[in-house]
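With one protein chain removed, the remaining protein chains of the complex are shown where they sit.
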Amino acid sequence: MEISARNQIRGRVTSVSLGAVMAEVEVDVSAATIASAITASSVARLGIKVGDEVTVIIKATEVMLGVKIRRGRRASTRRPGLTR
Amino acid sequence: MEISARNQIRGRVTSVSLGAVMAEVEVDVSAATIASAITASSVARLGIKVGDEVTVIIKATEVMLGVKIRRGRRASTRRPGLTR
Amino acid sequence: MEISARNQIRGRVTSVSLGAVMAEVEVDVSAATIASAITASSVARLGIKVGDEVTVIIKATEVMLGVKIRRGRRASTRRPGLTR
Amino acid sequence: MEISARNQIRGRVTSVSLGAVMAEVEVDVSAATIASAITASSVARLGIKVGDEVTVIIKATEVMLGVKIRRGRRASTRRPGLTR
Amino acid sequence: MEISARNQIRGRVTSVSLGAVMAEVEVDVSAATIASAITASSVARLGIKVGDEVTVIIKATEVMLGVKIRRGRRASTRRPGLTR
Partner (left out) sequence: MEISARNQIRGRVTSVSLGAVMAEVEVDVSAATIASAITASSVARLGIKVGDEVTVIIKATEVMLGVKIRRGRRASTRRPGLTR
């Protein structure tokens, strides 16, 4: 199955931490470690363990961007009561 | 400001497509192109354009994992009416 | 590829509306029509069109629950300034 | 209250698993079991238990689509370093 | 209907921008303006317009936190290739 999620990157599982309901899996892709919080039951169902090759999948609407603050740029976009 | 989102990866903007409300920004990080769908007003507010260095930010709860299907593994986890 | 998202339901595409950046796809599964807002480029990449059989995929952390309000239950959980 | 989330489907709770912070609730709607990961405090606040009738609520921007891979379609959309 | 989403705050609509698929609605709650990107069809279905009283609804798993960077704190948590 091919899925609509725009971001699909291969990597290798480096850690699996299981809680009662949620689990945290860390995946090394080149240049970064991606942390994923999924249900513990999905970890069991897929049999995910350290050393496995997996694909990290992220829908584009979940991806934010950050930029370095450049002097003088923020003045006009600020509103009282909001930190932007 | 340091933020709780676990996944923060530096890259460079390679395309910006503006719609009336939403915008799509593509960011090259090493080994992958990450697509981000954010509001067009955030693109304007941050002044994001091709060539900019940005940080891609993704909350861990938004990251899914995919594994290659291995023969014989899925039999016991299937349920009628669900594709898993 | 088998993916961690807990909810995967087969259905058939009944409408596709394309915007400049985003697209809305409606999928009939038995007993409900599921609306999906994905990027227009994913619709093009996957070639999604009316009549296609697709799988609707939803991560468990994105699913909320609603219950009918029963008389007398809410009194003790209310806080000033919050509508619950 | 009527809410903007496009997808609202009635079902019945079939299991509730409580963790320290998160809880997993499974809801049978016709033709599928939907898994929901919400905070344990919301389960307590709403008094959700097995057998309850609930409404599963999902925002359209959280819904992905998957299609069966058809021979020959993927060749032109692949990029090096990305699994699509 | 009472819903599991932890965060529900009353406010008043101050702007509605419609795109082909998505819409952006700004809601003034006390001390902040909250921006919401929902489908244009939901705006039409609910008849949302400037001046309406609405409830902003946000699932707890979608809320991130940011803290001011304090000198010396970040040194031990940095990893090569990740901006944290």
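Chains here go by letter, A, B, C, D and E, matching the order in which they are written, and residues are numbered from 1 within each.
The rule is simple: contacts are C-beta pairs under 8 Å (C-beta built on N, C-alpha and C of every residue); 3 or more make two chains touch, one makes a residue touch a chain.
Quantities reported herein were computed from a predicted structural model and do not represent experimental measurements.
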Touch criterion as defined above, residue of B:Ser17, B:Thr33 or B:Thr55 at the omitted chain: B:Thr55
Subunit E, residues in touch with the chain not shown (by the definition above): 5-9, 24-25, 27, 29-32, 34-38, 42, 45-48, 52-68, 73, 77, 84
Contact set of subunit D toward the excluded chain (per top definition): 1-5, 8-10, 19-22, 39, 41, 55, 59, 61
Footprint left on subunit B by the chain that the document does not show: 1-6, 36-39, 41-43, 46, 48, 55, 57, 59-61
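Simple rule for what comes next: only the chains that are shown with their structure count from here on.
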Fewest hops from subunit C to subunit E - one hop per pair of touching chains: 1
Proportion of interface numbers common to subunit B and subunit C (over half same, under half different): different
Centroid distance [mean C-alpha coordinates] between subunit E and subunit D, Å: 20
Per-residue overlap in subunit D, given as positions that touch at least 2 other chains: 5-6, 24, 31-32, 35-38, 42, 45-46, 48, 55, 57, 59-62, 64-68, 81-82, 84
